[in-house]
Every structure is written in C-alpha cells, then in structure tokens.
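Shown next, in structure tokens, is the structure this report addresses.
A protein chain is absent from this complex, but the other protein chains hold their places.
For reference, chains read A and B in written order, and residue numbers begin at 1 within each chain.
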Amino acid sequence: MEAVIQYLLTGLSAGSVYGLIALGFYVMWSAAKAVNFTYGEMFMLGGVLTVVLMELGLPLPVAALTAIAAAALAGAVIERVFVRPFNQESNAIGWMLTTIAVGIMIEASTTATYGPLGRPLPSPLAEEPLRIGGSGIYPQELLLPVAAILITLALEFFYRRTVLGRAMRAVSFNRVAAGLVGIDADRITLLAFAMAGALGALAGFLVAPVIQASASMGVIVGLKGFMVAIIAGIANARGVVVVGILYGIAEKLIEGFLSTAARDAIGFTLMILLLLLFPQGLFGRAEVRKV
Amino acid sequence: MSARIGFLLLAGLAAALAVFPWVGDLIGERFPTSYELRLVMRAMILGIVAIGLNILVGYAGLVSLGQAALYGLGAHVAALLALKAGFPFVPALVLSVLIPAAVGAMLAFPTVRVRGVYLAVITIAFGLVFVNILREWVSFTGGASGLVGIPRPTILGERLGATRSMSFNYYYLIMLFLLASVAVQAALVRSRYGRAMRAAAQSENAARALGINVVAIRTLAFAISAGFAGLGGGLFANLALFVNYETFTFTTSIELLLMVILGGSGTLAGPLVGTTVLFSSTQFLQGLGEWQTFGYGVLLALVLFILPRGIVGSLMRRGGSGETSRATGAWPNWVDGLEPVTARHDDAGQATLAVRGLTLRFGGLTAVNDVTMEVRAGTVHALIGPNGAGKSSLLNVVSGFYPATLGTVTVFGETAGGLPPYVLARRGIARTFQNTELFGQMTVLENVLVGQHPHFRASFLETVLRLPRFRREEREAMAEARRLLQFVGLSAFADDEARNLPFGHQRRLEIARALALRPKLLLLDEPAAGLTHGEIEDLVALIRGLADRGMTIVLVEHHVDMIMAVSDRVTVLDYGEVIADGPPATIQADPRVIEAYFGHATLPAQKVEA
Partner (left out) sequence: MQNQGFSAGGRRLLLGLASTIALATAALPATAQRAEPCIGASWELTGALSHTGLSIRIAVETALDEINAAGGVLGQRLRLVAYDDVGEPARAVDNARRIGERDNCIVMMGGFRTPNAIALRDPLAEMELPWMGVISAGTAVIEHPNNANKWMFRVSMKDRWVAPFLVDAAKSRSASGKIALVYEGTAWGQGAVPDVERAMAAANLPLLGKETYNIGDQDMSAQMIRLRDAGVDTILFYGVDREATNMVRSMDRIGWKPTIISAWGIGVQFARTAGPLAEGVLVAGTYTWMGELPPRSAGVLQRMQAKFPQIASPADIPLPSGTANAYDATYVIAEAIKLAGRFDRDAFRQALYKVNYEGIVANYAPAFEPRQERHDAILPAAYKLFAFHNGAMLPVEQTPFRQAAR
C-alpha cells in the first residue's frame, strides 16, 4: 500500500510537469492551431539558463526570471519566424518540421556549449524530503502541482475577465472574424507563444533542482506533454492539466505493477488507443465538418 | 520535367552506380574502398525507403514520422529469420517486405479518425513504442546490444557481398532493387492508384463522391510504403550483418522525411535526389564536429524556407508554361463516342430516386424534416428553396455523406440508407459540389481520369507490371477523358493544373469529371453559381441534352429562369420541409413558394438576374 502512495506522490509531481507543458501547448494551439515542437527546449532552457546565470553570479530569483523571460522571447521569435509563414496551408508538415528543426538546433547548441552532463540547481526545497509513512516527496516537487493549479486558474481568469484574454479566445474561435472586429490576430498569436514559452521555462526551473539541468531534459517531456494535450482534447485548460497528472500517475503505476522497461511502450500505446477512441480528445468537442 | 529527360537522368544515374565499384581500376587508386562502397549501398537502401515514404507523404498526403520503425521492422524480421530460424536470404527478404506491409496497413486505420498533426503524433508514438520494444525485449531482439553475427546472405549457394571477390554482387543486387523501386513507383503513380491517392489527399469528399474508397486507398498507400521500408530494412540487415534499435529512431524518421521533402515530395525523382543530397550533406556535416547536429537542424530549416517544394519540385515549377491565351471550346459539344457516358437505358417513368419521410438532425438543428420526393428516370428534377432550406443537406444524404436520422432513401430500386458515398458512386450516383471540389494540384485531364476510377478492371499486379490489360484500359480511359473534355470545351486546357482554371472552367471540369463516372443519376449542387449569363445558357443546353439522352438529373439551384427552362419537375423546400412539388409552371405561381422566397403572397413575374 505504501508503494501506491509513493506512486501517487511521484506521479503527481511528474504529471504536473506534463500538465504544465500541456498547458503551454493549449495556449499555443488555441491561438494558432499550430504548436511549437521545440517546446521541450523551452522547458530545458528554464533549467539550464538558470544554472548558467547563477554560475555567472546572479542570485537565484533574478536568474530564474531572466531565464523565463528569455524563453518567452524565444517563443515569440519562433512563432514569428518559424511558425507563422508555414501555417497558411492546411498541411501541418510545414510548421511541424521547422519547429522540429529549431528544437534540434537549440538542443545541439546547448550540448555543444553547456556540455552533455547535467548540473545541479540548488534549492532549499530539494534537500530534505517530506516523509509520509514509508513514502516521501521533496517539497520542491509539491511546487509543481501547486503551480499547475494556480496557473490554470490564472489562465481561466485571464481568458474570461481580461480584455486581452477575451481577445485571445476570439482569435482561437475564429481568426478572421476576430480580425474583422479589430483584433490584431498576429500579435495575439505572438503573445500566446511568448506566454507558452514562459510557462515551459517555469516548469523547467521548478523541476530542475530535483532532476538536474541537462541539455537533453526537454526532449521526451515535450513530446509527452504534447500527446497529453492532444489526448485531453487541447480544448480547455483544466482538461489538459488533469490528463497530464493522470498520465504521470499512470506511468508510475505501470512502472510499479507492470514493468519499468516497458513503461513508455505501454504508455504510448495507451495514448494511441485513447486517441483512436476519442479522436477529438477526452474533453474536446466533436466537429461536424460541412460537406 | 518531361518523361524523356527523367528517363535519361535515371539511366545516367544507373550507369554511374554500375561503374562506381570499378572506378579504382580505371584511375589506378584504391577507391572505392569497402568504406565508400558501403556508404553508397546504404544510400541506395535509404533511397528505397525514401521512395516508399514519398508515395505516402507526397502522393497520398499522409504525414508519417514513424517510417524508421517500419524500416527497422523489416531489418529485424530479416535478421531474426536468418539468425534464429535459419531462413535463406530470399524467403527472409520476402517476409521482411510483407510483415511491415501488414503492419503499415494497420497504421492506416487511425487515418479514418484523425488527420494532419494528430496522425503525425500517432506515428511518432508508434515509432517510440517500436524502439522501446526493440530495446527491452532482450531475449528476442537482443535488447540494446542488438543482433550480431547475422549470417552472410547467399542465393543458390552464391555468397552475397560487396567485395571484389564476390564481384560486388550484393551491391548490384541492391542497385537492382533500387531501380525496380523507381519503376514500381512510376507505375503506381501513373495509374488509377496514384491518381486516387492524390485525389483523396486533395479533396477527400470529391474522391469519395467519385467512387474512391478513401480508407482502402490510404491503407494501400501505407502498406506499400511500409513494404518499401521493409525491403530497405531487409537489405540493410544483410549488409551490416548487425542490427540494433539505434539505427531506427525518431531521428531517422526525420531524416527520411527530410530526404523526401528536400528532393521534392510528390515528384518521381524527388526521393532519389533528396537521398543523394542529404546523404552527402550528412557526410560533410560530420566534419563540423560538435556542431554537426546543429548544422543538421540548420539544413532542415534552410530546406524548408528556401525550397519548400524540394529541389525537383522547384525545378518543375520554373518549367511551367506561361499564360498563353487558349481557346475555350463551346459546350456542350456532342462529339462521337460519348454514348458510354450519356446513354442510359432505365425504364422511363420508373423512380430512379425515391426519398420517403427523410429527416436529418444535427444536434438540436433539424436540417431536413420529413421530406418525401420522387425523381423519375430520365427527368430533370429541380430542388429549390431559400438559403438554409436544406437542399444541400438533402443532396448530401442522398449521396451518402450524411446519414439520415429518420426515413429511407431508395436509389435504382435499392435502399441506399447508410451506404458510404463511394459505394453509392459506384452504383451510379455522381455529384458536383457547391464549392467546386476539384483536385486542384492535378491536371484537368487527371481530374477527369479520377472520375473513371471505378471502371478500371486491371488488378494491382497488372498495373504495377504494366501488363497489356492495364495499358489498354489506360489508353481507353485517356481517350474517353479527352472526349469528355471536348464535350465541355476544355480540350486546350488538358494539361493545366485544375486550380489555375478560371472559375467558369472549373465548373465545366467538375461536370466532365462527374460524367466520367458514367452515372445513372447526376446530382448538381448549384452548378450555375458564379457563371455568366452565356455560360448558364450552355449549362441549360447540357442538362437538357443529357436528360434527353436518358440521364436522370437532380438540380439544386437558385436561378429561377434556369429552373423553369430545364426542369421537368420542381420540389420546393423551406426550413427543411417540402412546401411544393410539381411541374415548373405550377410552382412558379404557387403562393407558398412566392412567400417563402419573397416574404409576401403575390409578385409580378420578373426576370431574376444572376
């Protein structure tokens, strides 16, 4: 029984990472119907840049905020240069491949300069674990679900109660119509990608003290986060976070009771099956296409 | 790029490849060593896989980012059969083609439900699952170490290898397979299969309406491309004599896709060009040391920015013909030889189409409400009503695009309810669409040829091997397609891309394409919309002419003049219900009709301009 509690705890923290990443995808997809396949690298930059800046002497909060800002900027640049020109056609190949290319470039340049090894990001919340019976979790890890919930609520508030947020929702429903009522859809999309970049970097920064900041920490997380977003239906914020957390827990349970080695195989197969059963996602809405 | 130039280039490539192993003898140097030879052999193998991927991505329009897994599956099948079951080379190779082809066919299933980036994600996940299985199933696949010591392949006792002592026989075998792959790709593309794949990619609805089973053709595309990948894998396993999961990761899938795109996806020469260029670039990139992966990303980005159509695609674009004024023929042009299309021998007076109590609901919206209508054979039956009355919805139910909520549809005496559009199309129902759904990137002639898809009888094998029956059918189909183009006056535009046609011509093409199906029942959805006055008169003549020759036509239209001139019977819908049904003259005077259209009961008869 203790084991299950541990799985729930670690699953909660890992799942919150997926959820945060998925939130970023949700923000981008709503605004542009396209995403940033480099997104895992924003996550990585959150951790790696903070470490580098701290090594250069900046105090932790300043380093972290700078890293997050840099990721936001990167998100915006990627949208403007690599996504927007390729989002005209209905074929998704264009922006998928360009963002994959950028992701490769970011990871490769980081490996070449920062090195392939991970470096620690010290944090007082990652030193002593909280013990619950025979299970434990670092307080740092609890920051993640807390962050996920707070950010979800903040996003919902933003979308419903602020002018800018409502403009974003308008763009996500009907880009052309939003333009007709005076909303600069392009700028909104840019902002969305910047927001998402910041979100990803925040997640990376929060989890780096636990798993170390390394150049390759973003690849698989980005992919899983995207799949989580799609399975959830990429249609609403709560949905993606919930599915992210559930997937994190499911992974741990699979590891615990079935097989560690086959965890990803089983997990991805599960995702494929879910997508086949619910092509519009678990929380998505079925679209009836006019013939 | 004309076929002749392409053929010459291919012959040149084949000659260069054939001579390559012997270059050292000619120039007296130790070149190529086994290192260079094996590089070229690997490049040829990747070329085979790229050709398969090109069929899937470039022609069928299905993005797969998991092709490396199928390549790896072929390699492992060949390796395992040789290593653990003692299979000889040829049977193992055959299975290394067939098993991935079967798995590839299964991958097509998701396309029924998801498309675009969702499908890509599924293929990525598939690739990751495959690698995971390879890496962890230690007892079977050797786990992370892979399978080593694969026995050297032999055919009929002859050992195969890439050394001089074996006369480079394996090198030439691979080359042979490469050339065969090129031939198969060309044969496939220039046949109804290739046309159907492209059609399904460019307009799924139109493809369905022309009798193409889109799921089946996509499954075929996946299976074929997986077969090519498996062949490459089998050849690779027998070359490297060592396989492990690392050769078949997501990165490899990206590389393969890049080869296809760089060369020019959807072109015949593209995969070969792309493979050659990318392979050479990778060798060059290795010189960048730590920055080689970065350089690779830059290369990928550059290709996408500068050459989105790929090398061959960009070259073909430039070779496009300029705007020369072309003679548009008059239409309808009742040339000889149209009888197979136009002649129908149904019992006149019998109902071709009978709709009873048809209701169609979308959630809370009732689009069609308890409609009963009968269309008699050989007549022109018009369906009119204000916007939103449910006319197009009714057409969509009849042609199988929407399932009816209640009621029945009977066509040619048989129930049609619940049947998918392609089945109904094959039974003889053709239709046009409100927004012309042409296959924009296919030529005018090809568009018409797609309409003939269900009429071909040659089997897959006959098609790929270009046997006589296939050739004969293609010839006849071409001839008939050209006659149809003559019929609609578009002969001079046969080789233009459909999307470049002026709007009126597009309408004509859509009709010609629908007629290519040799329908017994033709559904026209607002064919006059956007046509000039003169064009409408031609259209009326066409419709009347077809009906006189026995075709049954259902016409959804707004142009009242046209309706009156051409119809035998008119059904009027309003808010999804039938409010009038009868001969045109009666309808014109019906107060309910006038009220529905104009809002009040009486109106002096007026000519309504288009």
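Just so we're on the same page, a residue touches a chain if its C-beta (ideal position, glycine included) is under 8 Å from a C-beta of that chain, and two chains touch if they have at least 3 such contacts.
On a predicted model such as this, the values are computed, not experimentally measured, just so you know.
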{"item": "From B:Q286, B:T415 or B:T586, residue that would touch the chain that is not displayed", "value": "B:Q286"}
{"item": "Contacting the left-out chain in the complete assembly, out of B:A11, B:A102, B:V148 or B:V335", "value": "B:V148"}
{"item": "Touching residue (missing chain; options B:A50, B:L241 or B:V560)", "value": "B:L241"}
{"item": "Contact set of subunit B toward the excluded chain (per top definition)", "value": "30, 33-35, 38-39, 135-136, 138, 143-146, 148-149, 157, 164-165, 240-242, 244, 246-247, 286, 289-290, 292-293"}
{"item": "Subunit A, residues in touch with the chain not shown (by the definition above)", "value": "2-3, 6-7, 10, 14, 111-112, 115-120, 122, 129, 131, 134-138, 210-212, 214-216, 220, 252, 255-256, 260-261, 263-264"}
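Everything below uses one rule, namely that only the chains that are shown with their structure count from here on.
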{"item": "Cα-centroid distance, subunit A relative to subunit B, in whole angstrom", "value": "36"}
{"item": "For the subunit A and subunit B complex, residues of the former touching the latter", "value": "35, 82, 85-86, 90-94, 96-98, 100-105, 107-109, 111-112, 223, 226-227, 230, 261-262, 264-265, 268-269, 271-272, 275-276, 279, 288, 291"}
{"item": "In the complex with subunit A, residue positions of subunit B that touch it", "value": "57, 61, 63, 109-110, 113-114, 116-118, 120-122, 124-126, 128-129, 132-133, 136, 205, 254, 257-258, 261, 290-294, 296-298, 300-301, 304-305, 308, 362, 392, 396, 401-402, 433"}
